[in-house]
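Right after this comes subunit A.
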Amino acid sequence: MWAITRLLAGKDLRVEMRSRVIINQVVPFAALMMVMFAFALDSDTVLARVAPGLVWLAAMFSLLVIVQRSFALEAADGALDALRVAGANAGGIFLGKALALAAQLAVLEVILLGAALVLYNSHIVGSGIALLVGTYFTATAGLAFVGTLYGGLAVGAKGRETLLPLLMLPVVAPVLIGATRATEAALGTNGATATDGWPWVGLLTLFAVVFGVGGTLSFGSLIDE
Partner candidate 1 sequence: MEPVVELVDVVAVLGQFPVLAGASLRVARGEIVLLRGPNGAGKTSLLRLCAGLLVIRRGSANVLGVDLVADRSAVRSRVGLLGHSNGLYADLTVADNVRFWGATIGASADEVLGAMQRMGLDDRLADVAVSRLSAGQRRRTALACLVARRAELWLLDEPHAGLDAAGRDELDAILRAAASSGATVIVASHELERAGSLATRVVEVVAGQVRERAL
Partner candidate 2 sequence: MTAMLNAGYVIGSYAATFGGIALYTWHLLRRARRAAEQVPPQDRPWT
């Protein structure tokens, strides 16, 4: 199982290295979202206040795009069939895809957070760095697991472009809430302090564990006919 995980994650990252779709298309899309939020909200004080929420909202919409891309790769030339015929462990496929997804998402989130600091005039407080890192890892893992799980379910289905957001967005709502609150605590938004944030990291961890385990166990029955 771990061998196929490593193989698949390596393969997905290599595809991204060669095609640069995420770097050339998804990152600009996410940055554009951050600018559009500023147009829509049109107030520096409001922007500074809602910056953490906007970062994670943009991350979530970008996740939808990355998941579509990740599974379009497998569907394009029948690679998913070939993986199944190769007898690849389904749990391994799940973890491999999720790992690559998490790595791509992680890079994207750093850029989004940087954009928020520059565009929305937010600041990281010194005591919040550990919290921010904790939030970042747990939320990214949770998002990647959910994305892979539902992406695999929708792959090959008719109308998958529209089905995926319907299935995924309600499920990632706790991540949006948890990551936003924890990031607010780390940035000191609205006078929140770092200690307010740690329970949220606990929730994010629980979320990631539930969907990581659930996905590894059930992925085989989701992608099989």
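The set was built so that all candidates are chains of the complex that A comes from, given by their letters.
Rule of thumb we're sticking to: a contact is a pair of C-beta atoms (placed from the backbone, for glycine too) under 8 Å apart; a residue touches a chain by one contact, two chains touch by 3 or more; residues count from 1.
As the structure is a computational prediction, the values presented were derived from the model and not from experiment.
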Completion exercise
Looking at 1 or 2, the one that touches subunit A within this complex is 1
Practice task
Report the residues of subunit A in contact with candidate 1 in the complex, numbered from low to high.
Solution key: 3-4, 7, 11, 14-15, 18-19, 73, 76-79, 81-88, 220, 224-225
